[in-house]
Every structure is written in structure tokens, then in C-alpha cells.
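With one protein chain held back, the other chains of the complex are shown just where they sit.
Let's look at chain A:
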């Protein structure tokens, strides 16, 4: 594979960091993604996130269930272990997930404890496109006043996330990826405006 594991993952990490620190910032990793030369059952940007963040010290879960090809690929490339959704440090919810399945994943994900809120799950969620004009309005740390997040969440997803994040600092962080090599993050601190949810 023509991915430079040193410099490309550093590049992708900085994009994720920038998006996590400034929710609503959409990063483009299409340049690196175009050099992936292996057949994948997920978006290239999703796989780059896995290469950047996963190793044998953390665990992951792939949704929907039965995507054994992707599970094998991620295990082989990162040495990370596939575990149940409620134990996983990273949950990869691919495009094939229904709204219901993605919302369920959020509900079942680890949220950490009040003493160790960092022991929570990060969900990598695939959506068709991070270029929606409608989108969602975010407020919170990292955002000067309001930020436009270019994807409109369903009411079900919104409620599942609200429920999960209601007792800060416990909660889950989202990395959203799209099919054109874009990614953006929604940390647990970001507040979504319900009026903007469809």
C-alpha cells in the first residue's frame, strides 16, 4: 500500500485534531486517500482514521455486523482487536448502517465514568456527503459563536447522542467521514440545535 505510515498518518492526525478542536471544520484528506491501493468495504477517509488512531492497545467494532472483510483488513493493518460494540474504544459505523443501527451504536457505546471520562468510545460514522447546505448548527468550546456542520442528523441520532452526552464529562466523540475524502468531528462538548435537526 502506498500510504506513508509516518507522514500520512501525521497529516491525517492533524486534520482530525483541527476538526476536533474546531467542531464544524471539514478537513480534506482525499489526496492521501487516493493513494490507498487496497479494496475496502468502507470510505478511504474512514480507513485513514483507523490507520491513524488504531493499534494493538485499543479495540474496535464494525457496524453493520457481518462485514468480516473490513474487520480483517483493519485488524491486519492496525493489529487492533475486534470486540463487542459496548466494549470498543472505536466504533466504525459504515455507510451500510441504517439510522436505527447508527443510533443503537451510540446508545451502546462506552461513555466513560465520571472519574475516567476518557475511557469512552469514539465513533467513526460514515455519511454520504459532508457538503450539505442545510446541515446542523453547533455551539460550544472550539466554536467562536456558531458553527455550521454540513450534515443534517436525524432526530433519532440527535436524541441518542443527547442521551449519551447528557452527563458531561461522560459522553462520546464523533468523527464523521464522507465518500469524497472529507472528515469532520463533533466532540461531546458540542451542542446541536434541535430546531435544525430533521
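Here are a few things to note about the model shown:
Quick note on the criterion: a contact is a pair of C-beta atoms (placed from the backbone, for glycine too) under 8 Å apart; a residue touches a chain by one contact, two chains touch by 3 or more; residues count from 1.
Definition applied: contacts and distances are computed from a predicted model.
Only one of "Carbon-phosphorus lyase complex subunit PhnJ", "Carbamoyl phosphate synthase small chain", "ABC transporter permease" or "Quaternary amine transport ATP-binding protein" fits the UniProt record of the hidden chain, and that name is "Carbon-phosphorus lyase complex subunit PhnJ". Within the set A:55, A:72, A:96 or A:193, the residue that contacts the chain not displayed is A:55. Take chain A: the residues that touch the chain left off the picture are 5-7, 9-11, 13-14, 16-18, 20-22, 52-55, 57-58, 113-118, 120, 122, 141-144, 168-169, 173, 187-189.
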